[in-house]
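Take a look at the structure set out below.
Note that this complex is displayed minus one protein chain, with the remaining chains in position.
And then chain A:
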Amino acid sequence: MTDSKYFTTTKKGEIFELKAELNSDKKEKKKEAVKKVIASMTVGKDVSALFPDVVNCMQTDNLELKKLVYLYLMNYAKSQPDMAIMAVNTFVKDCEDPNPLIRALAVRTMGCIRVDKITEYLCEPLRKCLKDEDPYVRKTAAVCVAKLHDINAQLVEDQGFLDTLKDLISDSNPMVVANAVAALSEIAESHPSSNLLDLNPQSINKLLTALNECTEWGQIFILDCLANYTPKDDREAQSICERVTPRLSHANSAVVLSAVKVLMKFMEMLSKDLDYYGTLLKKLAPPLVTLLSAEPELQYVALRNINLIVQKRPEILKHEMKVFFVKYNDPIYVKLEKLDIMIRLASQANIAQVLAELKEYATEVDVDFVRKAVRAIGRCAIKVEQSAERCVSTLLDLIQTKVNYVVQEAIVVIKDIFRKYPNKYESVIATLCENLDSLDEPEARAAMIWIVGEYAERIDNADELLESFLEGFHDESTQVQLQLLTAIVKLFLKKPTETQELVQQVLSLATQDSDNPDLRDRGYIYWRLLSTDPVAAKEVVLAEKPLISEETDLIEPTLLDELICYIGTLASVYHKPPSAFVEGGRGVVHKSLPPRTASSESTESPEMAPAGAPPGEQLDVIPTQGDLLGDLLNLDLGPPVSGPPLATSSVQMGAVDLLGGGLDSLIGAPNFVAPPAATVPANLGAPMGSGLSDLFDLTSGVGTLSGSYVAPKAVWLPAMKAKGLEISGTFTRQVGSISMDLQLTNKALQVMTDFAIQFNRNSFGLAPAAPLQVHAPLSPNQTVEISLPLNTVGSVMKMEPLNNLQVAVKNNIDVFYFSTLYPLHILFVEDGKMGES
């Protein structure tokens, strides 16, 4: 006899019949009826109409029936709040039951009934259960506090349950400790400012003891909690690491990864000269590799995390390349991740193996995977110079296959190889040109055009080739159009006699017939340059390009450091900071790696580079596609890099202004003089960011948008009060978004890094919508301008005066506080209504 009988229905109407059975006198019939109700629930049928009838069955000695009724209650109490109150009495009674199983069941269920009205009746039973003699009841009650807090936070605070919960961290039973930690972490997550999990060496010790004895799930909660702690010095960090490492051998992969997170974070505090540091590095490799033999879903999450780990500490897995080799029946999502890590681990020592593998993959069936494999070969060439020649010949072999998408990918990467090793592999150009006709993807067409333009002097029929593209100019994508314009200008500068007509043609296509402003602007710039000062034009357009960097697709170092603190979480899977995607952006605390603090007798100087990118390891990254200046100079269209938001240092602003003035006159005044060519290359070395494109945003913004009133910046925090950091700022509202425009000036003698900002609770719930990102370290006497986007979904607390805002700003030196008043108009939406308050 199986439960499938519960799914059969009769003609009379199911609900009607169930109602009758639920009200039957026979206990057994009742139970069967409740089972039928539950069966309906499992397939998503709405049986909430039976609420009173089911609740009537609650008063029973039969534990199974009681459990079933509770199951039902949890599902439907919210839709029937008035009826739910009927259940309260039974809960109160059950919490006094001599059987701990029933007490726990009652306290568990009542927390799941998300009905405001009845929560206050539940406080007394809960208070008793939190102090119950039976640990099973206590651990269940601990979770109930988190549930109740979710429904009514104020009530939980007023009733003092949070303190009781904190006491449970010292409970004698490890399971109770684990649940208390889990509950506190959950509550703390919704109240980042509260200091709920007050971690100190004593409580850490208790957690570490409980860690050895509680269940696997409890271990995860405890490890995640430990990861939030910052040890006071390297000794403490080491002793915690020592006690955490046994977790690396746990069968549960989530335990392993949480342990890895703690270790990766605390390792930051250990000196690399320490023997223990080396030991720890060695211990980390096997568990990470073991994760790859688990189910494919686990492998995927593990691989996303390993991707972060190899970027942070490549030495851990440098000998484990082979475990990332792809098996033909791996799911595609695993294949792509493995490939990515293979390239990150590629080095001179293993490049032969890697290349052989990549070549193998390039003949597989799956198109996405093949494309990525071809691209990977190019990345290897750029990364490992010794292998470049082999990579190029492998790519040529692949081009010979004539498989369309393989050829296109190969051409895209060969262009990068040309950038990296100029004047070395031009002999292959002929082969590339043979495949011109088969290119139908914009990126491949653009790459090919770039190659033709760049090496125009060596390709006899360059003008014919480019002319053939010109026929369908208006059907091309912008990327191709821009590239074609530049290539033809280059060609003209190299072979001015034969190509005058061609260049005229493209300039008029770009400036007169196009409605794309980027294209028009670029066309005009070239036109003026060519017509006023061809020598300068040559110097600008054919200027020597900076080499592209070795690694592409690297995660920006500060983000990487933050993500290391989030190993094992969704953030680590998406490689985005949690603030970017957690619902409502609510209460996300920024985590950062702990700075290295030496214990007393260590000789390391305290101002040694703390967390973040140590100076000197700054990587210059291939400029993004949208980078206008890069385009202008035809720097390249490398793969997009996650660009830094909205921060422009004053150095950059200077460069922008300079060019900006020129541009204005370029468009406006006829007697245009080309900007001195020298300034352009001079600025190339500086991290240009999106300086120029910002400029365009700015000018157009001023011109067209009647943004709301913006007060001039006032000094909020004088340097005197903040160990040399001066902050001035103002608030703006533009097109529905509020931001806080800050200007940070370093008036101290040392470099400042690791900025973070936090707001105290305030009247309108103003909170930063994104972390405060200051990208480069702020050197003495440098100033940065930052626009910090705000939202109004933070915690609310009435302030005096109403528009008072208390702010804390942290940097590597200290934490500073100031308060300021914000103009209320920034909260008003443009259509005259008040924004969410």
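One rule holds for everything that comes next: a residue touches a chain if its C-beta (ideal position, glycine included) is under 8 Å from a C-beta of that chain, and two chains touch if they have at least 3 such contacts; residues count from 1.
Heads up, the rule we're going with is that contacts and distances are computed from a predicted model.
Asks: Which of "Integrator complex subunit 11", "Exosome component 7", "Uroplakin-1b" or "AP-3 complex subunit mu-1" is the UniProt protein name of the chain not shown?
Replies: For the chain not displayed, UniProt's protein name is "AP-3 complex subunit mu-1".
Asks: Given that one chain is not shown, which residue among A:322, A:424 or A:798 touches it?
Replies: Selected residue, touching the omitted chain: A:322.
Asks: Touch as defined at the start, partner being the missing chain; which of A:33, A:146 or A:341 qualifies?
Replies: Missing-chain contact among the listed residues: A:146.
Asks: In the complete assembly, which of A:396, A:428, A:793 or A:808 touches the absent chain?
Replies: Looking across A:396, A:428, A:793 or A:808, the contact with the absent chain belongs to A:793.
Asks: Per the definition of touch given earlier, which of A:568, A:729 or A:777 contacts the omitted chain?
Replies: The one listed residue touching the chain not shown is A:568.
Asks: Could I get the residues of chain A that touch the absent chain, sorted low to high?
Replies: The missing chain touches chain A at positions 1-4, 6-7, 27-28, 31, 35, 38-39, 41-44, 62-64, 67-68, 71, 74-75, 78, 99-101, 104, 108, 111-112, 114, 134-136, 140, 143-144, 146-147, 150, 173-175, 179, 182, 186, 189-190, 213, 215-217, 220, 224, 246, 249-254, 256-258, 286-287, 289-290, 293, 295-298, 300-302, 322-323, 325, 327-329, 331-333, 336, 353, 356-357, 360, 363-365, 368, 401, 403, 568-571, 573-574, 576, 578, 580-586, 791, 793.
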